[in-house]
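See structure below.
Let's look at chain A:
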Amino acid sequence: MYFSSWQQALQMQGHGMYVWPAYLIGIGILVVFTWVLRSRTRDALRKLQRQVEPSDQVETSDSGA
Partner candidate 1 sequence: MATNDANKNWRVVFKRWFHQWASPRFFFEKTASWLPFLSGMAIVLLGIGWGWGLFWAPPDYQQGNSFRLIYLHVPAASVALSIYALMAMFSLVSLVWKIKLADTWAQSCVMSGVLFTFIALMTGAFWGKPTWGTWWQWDARLTSMLVLEFLFIGVMVLRTAIEGREAANKAAALLAVVGIVNLPIIKFSVNWWNTLHQGATFKLTEKPPMPAEMWVPLLIALLGIYFLFAAFWLLETRLLILQREGKSQWLQRWMMTRYCIDNKDKDKF
Partner candidate 2 sequence: MSIPLLTVNQVSCLIEETPLFKPIDFVLQSGVLLHLQGANGIGKTSLLRVLIGLSSHYQGAIKWHTPLYLSTVYLGHLAGFHALLSAQENLRYFAAIHGRALTVGDIEHILRHVQLWQYAEDPLGQLSAGQKQRFKIAQLLSMQRTVWMMDEPFTSLDQTTCLWLEQQMKEHVQQGGAIVFTSHQAFAEADTHYQALTLVAA
Partner candidate 3 sequence: MTILMTLRHLFWLALRREGLLVVQKSSQALQPLLFLTLIMALFPLAISPDQKILATIAAGVIWIAVLLASYLASDAFFAEDWQSGVIEQWRYSPYPLAWWVQIKIVAHWMLYGVSITLMAPLLALLLALPWSQVPILMLTLFIGSGIIAYSNALAAALTLRARSAAVLVLLIALPMQIPVVIFAMAAINLQASGESILAPLAFLGGLWLFSAALLPLAIAMALQIMMTA
């Protein structure tokens, strides 16, 4: 490792206050975007499931009869 301590890595000789926020914001954006895409996918799946479900119920009632 180039830095001798975590403290130093955080400070980066005064440049840490530019480097770390930039990385944090950047990674934050990417994480939030991942989360948004996944939750939208989940919603779409749930909606599809609701479309499929009625026929599902018909099947179970058939087997019950």
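Selection rule, in plain terms: all candidates are chains of the complex that A comes from, given by their letters.
Keep in mind that, in the parts below, a residue touches a chain if its C-beta (ideal position, glycine included) is under 8 Å from a C-beta of that chain, and two chains touch if they have at least 3 such contacts; residues count from 1.
This one's a predicted model, so the numbers in the text were calculated from it and none came from an experiment.
Interface record for this complex: partner of chain A among candidates 1, 2 or 3 is 1, by the touch criterion. Remark: chain A residues 1-3, 9, 12-16, 18-19, 21-23, 25-26, 29-30, 33-34, 37-38, 40-42, 44-49, 51-53, 55-56 touch candidate 1 in the complex.
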